[in-house]
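Omission of a single protein chain aside, the complex is shown with its protein chains in their original locations.
By letter and in written order, the chains are A, B and C; residue numbering begins at 1 in each of them.
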Amino acid sequence: MRLGVFVCHCGSNIAATVDCAAVALAARAMPDVAFAADSVYTCSEPGQEAIVAAVAEHGLDGVVVASCSPRMHERTFRRTVARAGLNPYMFEMANIREHVSWVGRDKERNTAKATDLVRMAVEKLRRNRPLTPREFPVTRRVLVVGGGVAGIQAALDCADGGLEVVLVERASSIGGKMAQLDKTFPTVDCSSCVLGPRMVDVAQHPGITLHAYSEVASVSGWVGNFEVAVRRKATYVDWSKCTGCGECVKKCPARDAPDPFNAGLAPARAINIPFPQAIPKKAVINPAHCKQLTTGKCGVCAKVCPSGAIDYAMTETTVTEKVGAIIVATGYELFDPKVYGQYGGGRYPDVITSMQYERMLSASGPTGGHVLRPSDGREPRSVVFIQCVGSRDRHIGRPYCSGFCCMYTAKQAILTRDHVPGAQTYVFYMDIRSPGKGYDEFIRRAMEEYGVRYVRGRVSRIFPKGDRLVVRGADTLMAAQVQVEADLVVLAVGAEHAPGAHELAATLRVSIDEHGFFMEGHPKLRPVETNTAGVYLAGACQGPKDIPASVSQASAAAAKVLGLFARGTLASDPQVALVDPRRCVGCLKCLKTCPFGAIREEQGRDGAVRAQVVETVCQGCGVCCVTCPQGAVQLQHFTDDQILAEVEALCRIPLPTCG
Amino acid sequence: MSTAQDAASLETLRAELRRAACDALQAGAELVLGWGPGPDPATLAPLFAASPGECAALDFGPGAVQNLAGHLRALAGRKVAVCVKGCDSRSVAQLLAEGLLRREELVLIGLPCAGVLDRTRLAPGAPAPGDWACAAPDELLDPRCLRCRFPNPVLADVTIGPGRAPREPEGGPHADLDAFLARPVEERFRHWERELGRCLRCYACRNACPLCVCRDHCLAETRRPGWLSQSSSVREKLLFQVIHAVHTAGRCTECGQCQRACPVDIPVLTLKRVLAREAEALFGHVAGTDPAQVPPLLTFRAEEPTIPDHGAEEGR
Amino acid sequence: MSPRFAYYPGCSLEGTAQDYDRSGRACCAALGIELAEIPDWSCCGSSPAHAVDAVLSGALAARNLGLARQGGFGAVVTPCPNCLVNLRTAARDLDDPARRERINALLSVPCEGGLPAVSLLQALFEQAGPQALADAVVRPLAGLRVAPYYGCILHRPPGLMAFDDPENPVAMDALLEAAGAEVVAFPFKTECCGASYGVPRKDLVMELSGRLLEAAADLGADALAVACPLCQMNLDLRQDQIAAARRRAFGIPVFYFTQLLGLALGLDRADLGLDRLVVPPGGVLRKLGTEG
Partner (left out) sequence: MPDPAADLRIIGFLCNWCSYGGADTAGVARLAQPTDLRIVRVPCSGRIDPLFIAKAFYGGADGVLVSGCHPRDCHYSEGNYHARRRLELFLRLLPALGIDPGRFLYTWVSASEGQRWQQVVADFTARVHALGPMPRLRETDLAAAALCHPAAPQEGA
């Protein structure tokens, strides 16, 4: 066997703390190594071409690249190796950047460690075998989880591209947070005028199946062939009959149900249609507040429903959908400001959240678009906005910037002047972050045209004084304390992960970050992919985002899915388990531990029972290999021999003995 | 009890055993696996009886040391009867739990046991120090019999002879393990270095193990995968013992065949006992007590209350 | 039966706040909380030690914790929030081997570890609690409007003190309500009174304590309840000065919360030290019908 080793400097990223030439020199002495060299940027075009040239010139059978993490560039170099005419699996990577040069400070030790990692890769490569993927058919359908603006965009793009789309929305209507907004920045155009027609498109598109008031219960299978169980929660209304006329809502006597759509600004009826433009526009009963369901005495809605749609006996059902790809667009939740005792912690009625204010500004909201104090219904003359409530605060575990609060606060301050002419508006801010197109101009307009008074500093306390509120804080530009009397205080609450994100991530087998947002495959190179093949991300579920960014990512995710399905088949990962029939004794322990049911019992021609791996079902975890006592099941590319060779390569090094 | 009475009851027991064996053959068993006269007075050797005539030689007593369950896997597909002591029956139950034997192919003749002899404590050719009816003295028994929790078969179609009481040794059944574990760590390391230094790599321990069903495919004797080399180093010998212990973890019924088979008296059962004790502590699992039980390493629970959360501990 | 808590009064409780000491002990006794004063206790290391030398300050507090440990106690109770901060800080430092070593280098008898310290308020709230208190009340504080003022450091820093809500604490509210008082929604529960600036920068105290008194007066409070000797001194002893500076008369008596609880429990007036209050409590006592 003739192997080539390429040690990358990565500019100074590696070379600054690893002696790359020394590593290459050491590699030349390793078994089967016929060629070793160091290069400045191995992943660059000349770097890759040097590999191709060396394979030809030295007749190499395999290549080791010592550079960055295989999670970063393994695919890149596998393609390079394939271009050089080798099997892409005759390649190994030694991670001497993330695991060596970036974490170790001592050049001598780093060089020794890098050499060990190269030796390990060489020993593994010596035991690699060419692997060939198989083609398997795919289900050209896509599941979109979440029907906010990102989910809507992704669903429409996929459907317009000719795919069948299954859209699952947890609430009874799609629309998400954007549907709750009155206006959008920086154009101050009507949110529902922008979103409404897209929601209608979803309802009318022949390629989209919408499961509203539903959740993803479980997911099995793999890219190209997922099977998704969708739990359709009980609405107690037969949606095939409901016309959305709203008679039931008008007559319902239970008026104390929570109304999440209006952010708790007003109560809702126990049977409800969240907003006039809802898609689907169907009623849903809240079983915790319905008098019929809690006490058995009412039945008003059933009596008044002209189409006989009410069904108090309804139970939840589960439907199974087969899809080939999944786009997660579950959005975000707003921070609960009760954590901040100094802002009243929910005790002062006239301290409200920005979403409550948004509903107040909306003509279809509970106040009909009038800005009124919750405490006494009076129009406020002075409104104070406090930014970064639940953002950029390590002490409450929210160290990140939510990104959009600066902008929506400016929008709300501008709208305040439109709704209450002559009202005084103040904004307490830490920094203004307005890096989008037309964003900074918008902030300027708020300050200069609308006279919004921006105070740079944190608010230390809000306290009532008579029927007004005193907002006390620091003005860090003036280096003085300021005190503003306000009639209404609006807290610009930040974004946090959607409830249930962790559970959904576990169901989909994707990762979430420390703040509960879904993790992308790579922050720069794979920003809409996850590390699970066939699962993509769109919108604020991946991190706080405003509408343009969410829509962009949704279209990107849709493009990824369309690209995935561009051919009728997918190539399976050949890194799957394989049973050696000569070694299998048919104990079938592997069958009991396989998480995917990828092992089946097979009777050989000699009549003996043996295990067999279904290659397209196997996901390559290797649980079976450890279960098999005689090593008859081996995971290709991670065989016992390959791992043992790596261990041996690390252990054989002479060490001081104490014996 | 007088000697005459002993002799009478001994004959009654033998007659019962032989009748049960004949019944099994009558009921369709091809073979009866039991014990018969051995090379010396104190030993009962395995006896495979295929006819009522051969059954007449079947016997039992403290000399019936061997666990016959180890032969069953090779006889799979044929109906056989097998004589089992308490510990032997656990091997059968464990093999059943793993789907390696079929209950309908087995007739289990249960023999409550008062302990078997430790041959190393007897002079060669010495007379039998006890028989089926009259237990041998404790000091001549295999030490594992002195801590026996299962003297009566956990599984049997017919049971012959009076039930026996489990042993309750002073200091608990693991006092010797605890004493070993109390020694300094390096001493324990050197203990195995010294013990395995004697190992001949004969694999008698493995061949005697009723749970070792890999047979000709054992990791020890293949180079693909290459877990072990042919080098006669302590490292390879010790690693083989660890492989054997890990492969029988959660399965080993501590029948002791491995240790008894060792020609150079390496205490190879110790590692297996440690794993069995820990498997019981962690998973509440006593191997070979319930043929319906899934072995603990073939399953899991999402919440494992007995396993410390090593993640949280380090992540403070 | 051995007492459950080591009691650390601190220097103020032997001086200006003798009434806090007496009423606190009396309330605990009445509610079955056994306190045993730490023998030979010394300064907690509070100002000025903690301002100039953290290790010295830690050693001063650690000496007292060590004495309590020697006495076999599981926890220390102290009425003074300043002492509490120092004792808790020292307890935390003593659990860190490196810091413990530096502290113990200053002590003749080393202290091998921390000991939990709790405020008198926390002890009364957690060991007795509002229900037990309500059951023991013999003369409810009916009709008395009280503004509960916790002071700025009783719950701060929150990570160290780990009791109640640092911005809107409610333990004293609950105890006063259990004693029958009407507790007003006092917005400045945890604001600063000016503390020891009463000496170098009296104007600051006039402003800060002035705000507190004005808010209490605007809310129609009959009395303030406090849990800190320094707060009590600023609000009570300097109330006349504040009134003059802000041109507004208050006449609001400033009780230690233990004095009010003691009244409700019907304890002997002599044990409550009411005679030590500067702003006369007579009006309040008459309102309660207990003027005698």
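In this section, a contact is a pair of C-beta atoms (placed from the backbone, for glycine too) under 8 Å apart; a residue touches a chain by one contact, two chains touch by 3 or more.
Just so you know, these numbers come straight off a predicted model, no measurement behind them.
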Chain not shown, its touching partners among those shown: A, B
Per the touch definition above, residue among A:249, A:512 or A:559 touching the missing chain: A:512
Of A:339, A:372 or A:623, the residue in touch with the unshown chain: A:623
Absent chain, residues of subunit B that touch it: 177, 180-181, 185-194, 197-198, 227, 232-235, 238-239, 242-243, 245-246, 249-250, 270-271, 274-275, 278-279, 282-283, 296-297, 300-302, 304, 307-308, 310-311, 313-315
Residue numbers in subunit A that touch the chain omitted from display: 69-72, 95, 97-100, 102-106, 109-110, 112-113, 116-117, 120, 505-506, 509, 511-514, 519, 531-532, 575, 593, 595-596, 619-623, 625-627, 635, 638, 640, 643-644, 646-648, 650-653, 655-659
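To be clear about the criterion, only the chains that are shown with their structure count from here on.
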Computed distance of Cα centres, subunit C from subunit A, in Å: 49
Between subunit C and subunit B, distance of the C-alpha-averaged centres to the nearest whole Å: 71
Subunit C residues counted as touching two or more neighbouring chains: none
Residue numbers of subunit B (touch at least two other chains): none
Contact set on subunit A toward subunit B in their complex: 583-585, 587-589, 592-593, 627, 629-632, 634, 639-641, 644
Subunit C - residues contacting subunit A, complex: 165-168, 185, 187-188, 191, 215, 218
Subunit C-touching residues of subunit A, taken from the complex the two chains share: 340-342, 345, 347, 461, 463-465
